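A single protein chain has been omitted; all remaining protein chains appear in their positions.
And then chain A:
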Amino acid sequence: MASPESKSPEQSEKNRKYDRQLRLWGDHGQATLEAAHVCLINATGLGTEILKSLVLPGIGAFTIVDGKKITVEDVEPNFFLEADSVGKSRAQVATEMLLELNPDVTGDYIDEEPEQILSNSPDFFNSFTVVVATALTEKTLVLLSKRLWELDIPLIVCRSIGFIAYMRIQIKEHTVVETHPDNETPDLRLDRPFDSLKKHLDSINLDEMGFKDHCHVPYLIILYKYLEKWILEHRTLPKLYKDKQQLRDMIKSGIRRDEHDSSNSEENFEEAMKAVNTCIRASEIPENIKNILNDDRCINLTAKSSSFWIIAKAVRDFVDNEGKGLLPLKGTLPDMTADTEKYITLQQIYYKQASADAEAVWRRTLQLLRQLGRPSDSILEKDVKLFCRHASNIHVEKGSCIADEYDSKVFDTNIIVQNLETPESMMIYYVMLRGMDKFQAEYNSYPGEFDDQVEPDIVKLKTCLTKLLSEWGCGPLAKDDYVHEFCRFGGAELHSVSAFLGGLAAQETIKLITNQYKPVHNTFIYDAVTSNSGTFFF
């Protein structure tokens, strides 16, 4: 039934294809996704699973870095490699297969080992939005981690070994404007009404209203009127439960009855009573937002400061001046029983004030850009508006460099010691994976990779672990079970575990690209045998 001449705005095939995800991150989120260029290092089964879940929702481009030729072992856990491709370039075949998933995505590959690239063309990584890596050796990981830390490009390192999944996110700093909180508290300012709101609210007299008008007054006005009375008596906001209960009782006493139908009471008053808890509170800046605004990066902007910090500084200046100690107004109202005109009037008052606040922040942003010698179009007005709307929920994530975990001089091992004391802590798998790294560095294979070497490998892996643990100041492992298990895995990848982790890592990549939702902070470990998982911050 498609007709090309239709005037409906939601007609593009792209929008229809992405409809179900646009509802999560919006058009602007999709736009950032389509502008992103993701680099995958090593097209292992896990690597291609991650990329698959990024190609489907439509990232702009990807590049696969992989110097290996496809082996029989590669084909097995990798859905995107076929048996007849053995001997071909793994990067090339994976690129071709993944591109079939989505014609909107472009992709290319580099048929080289990441070590080579890091030493031969250090600028290679400069242009990526995010780098995702699997199956790295300890040495390469440390080099790559340092390089991307310098470049301030996010790195996600993933491993899928037997029944264990591991993901580590390295970001120097990640700022999120749209965190999508579960419960957003309405920003109504009933305790400190701005001028236009106060003027409007004061112009309304509930007592003089007829019944029809009275039962169509938005509850916000009712709350304001009774709060005014309460404050007159008590000289302070109702804070305790019993204060709020008193306020509710006052509101209840104001309900009128319909002369025709006594059972018909006023819904708007009932709503007002219910809203006491969420709407009556002191307007103030949340503590975590104050910390962001007082951050050194906010106060002392430099020529290199990101848009986020420049707008944050503009907001900070706004708070100190026009805002009189408060953030820019959100400008949205909750739904309420009211006649349309009264509701719209109120909505307009909030909307106009929010626009004026955002306008003020925008002017300040332009001023800061001038001072920094940056072009005035380097930040868009709509980004300032978005920031203002979400100002009370912004988030700054500070990360750490993976290479530090491999440098005993800077690595704080307390977290390992403490967590190992908890039975069933997932930390044990971090230790096992690190032991495996060490094994691999020394013997150039995974423990248990070759069937005839399992027994000697158990002894070798144990030695690696003992060394590592003593370096970190931990006692030796109580049981050998984990060592046996890892040698049994032989470094092999289980497809369902890779599929699981692939989804998770792609999800985090999308969070980093779109700057929406808070990312995992910063290490995730999953044990597919028990379904247990854990998150650690290194």
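In the analysis below, a residue touches a chain if its C-beta (ideal position, glycine included) is under 8 Å from a C-beta of that chain, and two chains touch if they have at least 3 such contacts; residues count from 1.
Simple rule for what comes next: contacts and distances are computed from a predicted model.
> Would you kindly match the missing chain to its UniProt protein name, picking from "ER membrane protein complex subunit 3", "TP53-regulated inhibitor of apoptosis 1", "PRELI/MSF1 domain-containing protein" or "SUMO-activating enzyme subunit"?
The UniProt record for the chain left out of view names it "SUMO-activating enzyme subunit".
> Touching the absent chain in the whole complex: find that residue among A:199, A:239 or A:488.
A:488
> Mind listing the chain A residues that contact the chain we can't see here?
Residues 1-3, 6-11, 13, 15-24, 26-28, 49, 52-53, 56-58, 72-73, 76-77, 79, 82, 100-103, 162-163, 180, 182-183, 211-212, 215-216, 258, 260, 264, 270, 274-275, 277-278, 335, 339-341, 343-344, 347-348, 351, 382, 385-386, 448, 451, 488-490, 492-504, 506-507, 510, 517-518, 520-521, 524, 526, 528-535 of chain A touch the chain that is not shown.
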